[in-house]
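Only one protein chain is missing; all other protein chains are in place.
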Amino acid sequence: MQKFKEFIIEKLILISGLASIFFVILIFLFLLKEGLALFKFVNPGQFLFGKNWYPISEPAQLEILPLILGSLLVTLGAAVISIPIGVGCAIFIAEVSPPSIKEILKAGIELLAAIPSVVLGFIGMVTLVPWVKNIFQLPTGLTAVSGSIMLAFMAMPTIVSIAEDALYSVPKSYKEGALALGSTKWQAIYRVLLPAASSGIFAAVMLGLGRVIGETMAVMMITGNAAVIPKSILQPVRTLTATIAAEMGEAVVGSEHYFALFAIGIVLFVVSFMINVTADLFLHRKKI
Amino acid sequence: MVKIKIEVLNIWFDAFQVLKEINLEIYENEILSIIGPSNSGKTTFLRMLNRMNELENGFKMTGRVELDHKNIKMLDAQFLRKKVGMVFALPLPLPLTIFENVAYGARIHGEKNKKNLEKIVEEALKKAYLWEEVKDRLNTSAFKLSGGQQQRLCIARTLAVEPELLLFDEPCSGLDPISTAKVEQAMLELKESYTIVLVTNNVKQAARVGDRTAFFLNGELIEIDKTAKMFTAPLDKRTDDYIRGKFG
Partner (left out) sequence: MNSKKTEKIAFFVLFLATLLIILPVGLVVCIIIQKGFPAMTWQFLTDIPRQGMRAGGIFPALVGTIYIVFGAILFALPIGLGAAIYLSEYTKEHFLNRLIKLAIVNLAGVPSVVYGLFGFAFFVIFFKFGASILSGSLTLAIMILPIIITASREALESVPYSFREVSYSLGASKWQTIRHIVLGNAIPGILTGTILGVGRAAGETAPILFTVAAFYLPQLPKTIFDQAMALPYHLYVISTQVPNVDEKIRYGTALVLLILVFFMNLVAIVIRTQFRKKKKW
């Protein structure tokens, strides 16, 4: 009886263990199931590289290049802002700040990570957007650059905490060796510590950018959502994620538009899959 | 009476051979001390007797080990471990109260009656010479006890599942001389009703409590004999050197 009970429990545990694999496959299969139907109507090349996204015109034009470029532009902007600041902050927390302040700073970063994206989107709308509008003298502040700033901010917790872990896990002896040779703390940091932690920092950046590409609500609320190919970062753009969130409600189940939104989902899934696998490889690369 | 019989025992961890061609017998109600320098396979030998080695990766074993004329490989591991209790090198109380530490094994084996459990705990603690010291605070954390008390608690915990054979793995390595004396006294009393195998790094301890002593070196059994004989006239020079402290 006892043995039988344990047998059942162990099988349940095994099933739970396999659940994650099952869900990843299930998500991908259902995206494929709904998304691939689109290619009966549009060929994949045209879908990815065509310039017109007019889902409700007759006939619908479902080409996502403007959305891809929108996502890329916002992500690139966010990367430019968040990488130097995030890595700088990680170095400061890991190596420079006194221990008493360190805990406060870490709590601040955790606080940021906890703020829901819709709240940040709302705050961005009422503070950042008018600010961008006034500074650049624009007709609207709902632009790519607003989105980039907001997303950079949202990527910070990921970048800072993982990069800090990477710096922290460099053996102390490395730094002490450099210090013993008479270099300053800063020289030890950028000549010894940073190279030694580079693969972890790279993973941190990748995961931060993964967060940025997948972010939906804040982006939808502050980038203006114009599905045209952006010419400057001071124009409204529309990202892949925002398109799904904004249009899924209106798309008729089984329509080309509906299939196209799932096809966008496939693109996002594949991109985030590649980012995460790459980051994971770098995180678990044998340390030196 | 032979309690344990070991024939041509070999043990590997991955490619490394830890024990080589061991043959020996352990008699009922004796204390067999096992001495030898570290990494000579003593602990692996001990953990083979209750099949704890199986929990590690890369473990491989050949040969035959009998408990009461039954091959231990054929026994249920949980049943075997109930019969063959073990006390570890460091005092390892579970993060429970004193009472629950001792009652744990009995509960695992299905004892639910509170009165019975109380009786089991009291008897076990008495046998381990700990009852008088803890009887008024059975419900406090086991971590509040001193190191020596913790080790006797671990002995009581082992006794509570009513084993027939007791394995001690350097039980005094972390203890002061007074605590060590108490643990040794407990062992000598326990020998009346149990068979004891004691692994120790302390040659003097082996001389004090062991009826017989076995000397292991690099995974081989060099010599086994009555303790008195072994410490006065060992047959092998290496045994002599080790006992005299020339290496170790």
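By written order: A and B. Residues from 1 in each chain.
One rule holds for everything that comes next: a residue touches a chain if its C-beta (ideal position, glycine included) is under 8 Å from a C-beta of that chain, and two chains touch if they have at least 3 such contacts.
Everything quoted here is computed from the prediction, not taken from an experiment.
Of the listed residues A:I27, A:I56 or A:V80, the one in contact with the hidden chain in the full complex is A:I27. Contact with the chain that does not appear here is found for just one residue of A:G141, A:G200, A:P230 or A:G265, A:G265.
Touching residues on chain A toward the chain that is not drawn are 2, 6, 9-10, 12-21, 23-24, 26-27, 30-31, 33-34, 84-86, 88-89, 91-93, 96-97, 105, 108-112, 114-123, 125-127, 153, 156, 160, 183-187, 190, 207, 210, 213-217, 221, 241, 244-245, 248-249, 253, 261-262, 265, 268-269, 272-273, 275-277, 279-280. In the full complex, the hidden chain is touched by chain B at residues 50, 52, 55, 57, 78-82, 85-86, 88, 90, 92, 94-95, 104-105, 107-109, 141, 143, 154, 157-158, 161.
Rule of thumb we're sticking to: only the chains that are shown with their structure count from here on.
The mean-CA centres of chain A and chain B are about 56 angstrom from one another, to the nearest whole unit.
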